[in-house]
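Of the protein chains in this complex, all but one are displayed in their positions.
Presenting subunit A:
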Amino acid sequence: MAERRLFQEYNRYKKSPPSKSNPQIISLNPISEDNIFNWQAIISKPTKKDNPFYYGGQWKLSIAVSRQYPLEPPVIKFITPIVHPNINLKTGEICLDILKKDAWSPAWNLEHLLVAILMLLDSPEPDSPLNIDAANLYRHDPVGFQSMVQFNMWKVGSFVDVKKSTPTTITKSNQVIRDVSGSKIRAIIA
């Protein structure tokens, strides 16, 4: 059942890519067609209008689907480190109720989950944090939080790469430094 459903979803995403309906989803596909149970996705917050903290960033997610899918939720983790009250900075684990067995519904699919994670970026929940420091900062010093997020994005180089749809890896040639307002300061040319 899991395999059939995943192929159905895959065909659906091929027919109408999630990026079309939701530009914040850059890609969603299995890592290889040989193993339909391992997916990866790239989500982004391109402009400041999309998100006051995470603008200009993009993140890679790993999606591990179990054989019991859709009766059990898939396990989604951030591969790209992100500073967020509900996301573990080191492991990328996400604290989101619908990713847990109790609140998951089989009527949702992978695209729905990505939308939910995008919404989690928009409205962090500092009352049940995985990253306590980020939660405290978010609660008491939003501006500082914003700077922290942007700094971390700069550190790991997870900015939206307009040219490529794959996430940026830090190579000196394409590393871009921006200030907190999101405007480009300068590009470092090796």
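Please note the rule applied: a residue touches a chain if its C-beta (ideal position, glycine included) is under 8 Å from a C-beta of that chain, and two chains touch if they have at least 3 such contacts; residues count from 1.
The definition used in the following text is that contacts and distances are computed from a predicted model.
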Chain left out of the displayed complex - its UniProt protein name, from "Centromere protein S isoform X1", "Large ribosomal subunit protein mL60", "Isopropylmalate dehydrogenase-like domain-containing protein" or "RING-type E3 ubiquitin transferase": "RING-type E3 ubiquitin transferase"
Selected residue (touches chain absent from view) among A:12, A:48 or A:77: A:12
Which residue of A:71, A:119 or A:143 touches the chain not shown here: A:71
Absent-chain interface as seen on subunit A, which is shown: 1, 4-5, 8-9, 12, 70-71, 105-107, 109
